[in-house]
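First comes the structure, then the notes that go with it.
Only one protein chain is missing from this complex, and each of the others stays in its spot.
Let's turn to chain A:
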Amino acid sequence: MDQHSLLFQSMVYLAAAIVFVPLAKKMGLGAVLGYLIAGIIIGPSVLGFIGSEGEDIMHFAEFGVVMMLFLIGMELEPALLWRLRASILGLGGLQVILSAAAIAAIAFWIGQPLNTSLALGMILSLSSTAIVLQTLNEKGWMGTAAGQSAFSVLLFQDIAVIPMLAIFPLLVAGNAMPDAATHAPSLRDNLPGWGQTLVVLGAVATIIIAGRYLVRPIMRVIARTRVRELFTATALLMVIAIAVLMNLVGLSSALGAFLGGVVLANSEYRHELESDIEPFKGLLLGLFFIAVGASIDFKLIFEQPWVIMGLVVGIMAIKGVILLVLGKIFKLSTDQNLLFAFALADIGEFAFVLLSFTNQTRLLSGEMTAMMTAVVAISMALTPLIMLLYEKVIQPYFTRSEVTAERDADEINEKNAVIIAGFGRFGSMTGRFLRANGVKATILDLDSDRVDALHNLGIKVYYGDASRYDLLAAAGAADAKMLIIATDHAEQTREIVVMAQRYFPHLQLLVRSENNEDTFELMDLGVLHIYRETVDTSLRLGVDALRMLGGRAYRSQRAAHTFFRQDEQTLKGLSALRDDKKQYINSMKERIEEMEKLIASDRVKTWLDEGQGWDPETIRDEIRGEKEK
């Protein structure tokens, strides 16, 4: 590709993204589907702006997946892994093993050789981390039971790729060496099966050791230079170096990056790295989805449409049924279980990686690889659609049926003065407190498992999205006095605020906010009663700390009150300043400046004069002055 065509290509890709992604979002299809559509449109099948080089682009854009896995790895603190161990190993393990076994059995049954069947089973058992996580995040479902379970399964799949890549060479059993023309030379080409496995393990060990002992000192040196873009360069270098090393030994670079991320999860530079790589990841991932869209070989599909569609539907059905059974075993409620199954029934981008590998090693024939690529791409393209189907058809069904069933049962009782949106760790505390004081509240929550659990405890909770007009109306917002918004997501909170302000302006709004940024946003919306979720706790801790250091309890308490008042006031001042500037405080630098202003306001001189009335010095000076006269 010469420079001209590179620029032209970039223009085509970016333009396609800019046109189709907002369009898709507008139609409620989600960004991922938007990218895929963009890819199909500019691909060889429709407009033909990109042709065979689409594969090069895909190769390049695979790097987005690499970066995403690096970031996912970094999110994986060992503590989180440990907390999710049951669902990761149980749910994830069973999903991969059962799906792989079922698909392999069927492939074997219809006449594929054993090793091909096994490879197909393993490849097709995986789901798309990129699409599923992106979609779950986009729709705010990450926090639900289904979202958590899906995350666990995806995690196990990401990890399972490591042994799979190690097993594949053994399946080839040394009798079909990769063709040098189709693939970059790698160190292990001339090694026997066990030797290749050894090389793989060696590469993995290299990443772990380098991540542990090499990265930190390097980052320290870079940090000292205080040149911001060097950080970005280092972060990119790190990911690229891992990719190069992995390619050298003929392994998936995505995998290596994931591993590198896990190794760096506890590093103090984690957030720096994350914010540096994030934009590259987003853009490249978009590119990747476009490339997937473009790589769908419509000619092949039109030649044997029934075979391909049959394969897609069949595979997704098998995976879906297995997921449903597992969800049932792991006690997901019906609607959550459906979301879980719908989300993970697709085949993932790892399949492309594995397919190119199996093709190189001739584990699968070229024909088979082409067909499978189409199957995988179609299934990935279907996923956002399926999720959309869930959101628009299935979820409302559950929401509606639950709400109406409830409302019929206690229409009279449930005209409460207080409505609580969100009954998680924050809202439940407030709700319990009000309840203990004889205040009945109508509670809305979006986590159906939590709703069920609370039902069993005899607490009436309505399942549903409080940012929907009909639901708030059904909850009695027209007659209520107060709406307490304690939802987890700032975005959702703001939606509820806007909705309530528009349709139920008489409602007193008491709103939880997560941090200063949220608080500013809520202030901008005109919310008067904002509760920053950790302020009281951290001050209470501060009070105890002062006491343990020998301070008087009452003084410490008063100091906390003074500090709180001061802080709220400063925040209001900053909010006004921010409005003047009409800009979003985004960068780290600005956040630090904001913190500086807050800290500066802590040092006002009135601070020490608190409680002037008790034992004033002035009267003693006065009396002593008289005596001396």
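As a convention for this text, a contact is a pair of C-beta atoms (placed from the backbone, for glycine too) under 8 Å apart; a residue touches a chain by one contact, two chains touch by 3 or more; residues count from 1.
The rule we apply is simple: contacts and distances are computed from a predicted model.
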Name per UniProt, for the chain absent here [options: "Peptide ABC transporter permease", "Kef-type potassium/proton antiporter accessory protein (CPA2 family)", "RsbT co-antagonist protein RsbR" or "Cu2+-exporting ATPase"]:
"Kef-type potassium/proton antiporter accessory protein (CPA2 family)"
One chain isn't shown here. Among A:129, A:467, A:556 or A:570, which residue touches it?
A:556
Going by the touch rule given at the top, which residues of chain A touch the chain that is not shown?
551-557, 611, 614-615, 619-620, 623-624, 627
